[in-house]
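First the structure, which I've put down as structure tokens, then a few questions once you've had a look.
A protein chain is absent from this complex, but the other protein chains hold their places.
== chain A ==
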Amino acid sequence: MIKKYLITTFRHLQRKRLFTTLNIFGLAIGISICWVIYRIVSYEYSYDKELVQKENIYRVVSGFVFDEKEDYNGGASKPLYQGIREQIDGLEHVVPIFENSFRSVEVDNSFGSPLRFDDQKGVAAIDSAYFNFLEYRWLSGTKSSFLDNPNSVVLTEDRAKQYFPDQVPNEILDRTITYYSYRDTITRTVAGVVANLPQPTEFNSHEFVPLPYIAYDLNIWTNTNGSDRLYLQLDKASNPAIIAEQIDDIIQQKTKEWRDQSENTFNFKRWIELLPLGESHFATHIRESNLRKASKPVLYGLMGIALFLLLLACINYINMSVAGIPQRTKEIGVRKTLGSNKKQLIGQFLLETLVTTVLAGILSLALTKLVFWFLKDIIPEGITPFANILEYLGFLFVLSVLVAILAGLYPGWLITRVNVISVFRSTSLQTKGSKGFNLQKALIIFQFVIALVFITSALIIGKQLQYSIKSDMGFNKDAVVLVQVPYKYVFEDKYDGKQFPLLEELKTISGIQNASLGAAPLSEGYASSAYEYSEEGKPAISRQVFKKWVDTSYVNLYNLKVLAGRNLHESDTPTEYVINETAVKAFGFASTQEALGKFIGQKDEKLPIVGVVNDFHMRDFYQSIDPMAFQMEKSNLTNFNIKLTSNTDQWQSTLSEIEQKWYRFYPPESFSYTFYDESIEQMYKQEKQLATLVNLATFVSIFISCLGLFGLAVLTAFQRTKEIGIRKVMGASVEGIVRLLSKEYIILVIIALVFASPIAWFAMDKWLEKFAYRIEIEWWIFLLAGIAAITIALLTVGYQAIKAAIANPVKSLRTE
């Protein structure tokens, strides 16, 4: 029986090749995107899911208020773990994980020269609590041998493979690794190799060194470093809120002690919060350097996109099926007369849907790879298209059933309502299901609302991105190349002060217009301090001021305008400031001229203002322009800004000349350059990712909607052949018929635009709100989106309309 049904189903699908193809394609795209997004979302939610005691694990994070701005740091001050262990009860484990950074790591390799790794990450200092807290499988060595030797190290499997390729864990024991940091050099012996933790995990360290017990000074209590992480596992009976309060008490107590001792008046607030481990991965408000974060709103957005795209595909299916019913009435009529009941009819239709979905699932295997390729910048590392084929099949099964029910039930029900007698008797046009036709229209409108929201959003995001990158930032960023002296050489005596002779050498290259040392005007790193200005008889004005260390050619190179006073003079240590207009206003000077000669700065280090430059953007467009002061201090000048001549053909040779000069002062591997405008673009990486995602969603939603529209146009043209024939015989022209057929779709798109515009406006307004400098959402964007949608719709239905219009009416009006 089932076999019979399957055979007829396949025959039917084959006969309706066009619609089967359209349906399968639409559904396959929906399924692929759903699957990819499901992979991303489930990956993000699977952090540390195998940790048994997960609910009782908390991370200690620090909150601050600086400058009336709240700020969170993922670390806790180093000594805090000792304080907690001494003073607080009800804790199972107190686990400090202090990340160490090294300039380079050298591995003793028994074959020939040692292997060298620069800037290794994931080296953590831990004590016995760590291995009690997390259960590692020891591939070689023991916990005790690690803890007994202060110069030991334990590697994870991954790290061991990197350091000692092709060697088994037992062979690695007692081998030595040398760590070079800025201050000292330590040689450690491998005390063990542990298996990797189940991925993904927040505990991402790969090398463990023993954390010695240190009696910390009081001032260390006030230092918080994001790389010093602290985890707590609470007893089941403990109340996290109370524990958090107790920890906070310790911090407040120590801060007070320190204040009393140092007589420091600097006003800042600090507190402690306990973050449940499950939330840690999503805590995007905490700044962190070594942990990847996932933003919940982004994940919800992704799920929304997946849902909408799948819905679009289902709508297509519904629309095409409903539109196809009049063509099938005869078949249905015959089936009914021969004794098929409602259940069987619906069952047959659902089977058709199921087969279509399964075929779509097979096709989506290939499409998924395509989607992965397209979204490679967005998909976190470690996610593969098909890690587990069973999971995919399960996903496909659930989705197929869901789609079959969602997309198949309504048309199936409509089929059962076909009136047998009218099918056989009626010779005139089928007008059955006029209600269904209205539903179809509503669904098409819904599809276009979604497509238009995406189109509009894509336009606005693109425009804002363009604005952020291309608009005038107050300085000239064209043809500027940045080269940085690597951090590790900055403090090495061997390279001390070498940037200055190199700068002079660079200036002699003919392809270079100007060269300067100093932090680029707009850059990710920045430093700020509270500066004071005090007029006699008035309270001092204190403002947070951004400090930029630059040399004397900087202002000229970036085309900054000196509005009053003069540029900085050459000096080894800061002797004077050049400030920006915002700083002039912030300190309350009446004019730029007025500011000249005034002394500002940190307490006891006040220096005169000698010049004022125009405002320029120092940070991305999310931040407003803040007070800024240029100052010269030779030891802080480590960034080369090189302005090339406008002759772009010459750039390549100029760059290799720069490289040649570089080799005479610094090691060859340290040379790397970026074009400044490109590095500014890099700052908007997240926004670019969003743009990629929205562009993909736009493309897919338009594509799916058009598949549906195309299918519907084909069916409508078919349904209306007779009408078109009559109209032509009555004298309608081809243009008239095309207009008649297309007009309806345009009206649908316009209605969709009416719904979509406010939705898109609301969503985009919310998004733009975060930018301090943003574009206006202008009406023509919506108009453009509408025109784009109408054009696409017309192109989709146009061919069908023209084909229907030029057909010979004699054929359609033949009475048979």
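By definition in this document, a residue touches a chain if its C-beta (ideal position, glycine included) is under 8 Å from a C-beta of that chain, and two chains touch if they have at least 3 such contacts; residues count from 1.
As a convention for this text, contacts and distances are computed from a predicted model.
Novice: When one chain of this assembly is omitted, its UniProt record names it as which of these: "Putative tricarboxylic transport membrane protein", "Protein translocase subunit SecD", "ATP-binding cassette domain-containing protein" or "4-hydroxyphenylacetate isomerase"?
Specialist: Listed in its UniProt record, the absent chain's protein name reads "ATP-binding cassette domain-containing protein".
Novice: Which of A:A530, A:A732, A:L784 or A:I802 sits in contact with the chain that's absent?
Specialist: Of the candidates A:A530, A:A732, A:L784 or A:I802, A:A732 is in touch with the missing chain.
Novice: For the chain that's not shown, point to the residue among A:K441, A:K606, A:K722 or A:K803 touching it.
Specialist: Of all options in A:K441, A:K606, A:K722 or A:K803, contact with the hidden chain holds for A:K722.
Novice: When the complex is taken as a whole, what residues of chain A touch the one chain not shown?
Specialist: Residues of chain A in touch with the missing chain: 427-429, 431, 722-723, 725-727, 729-733, 736, 808-810, 813-815.
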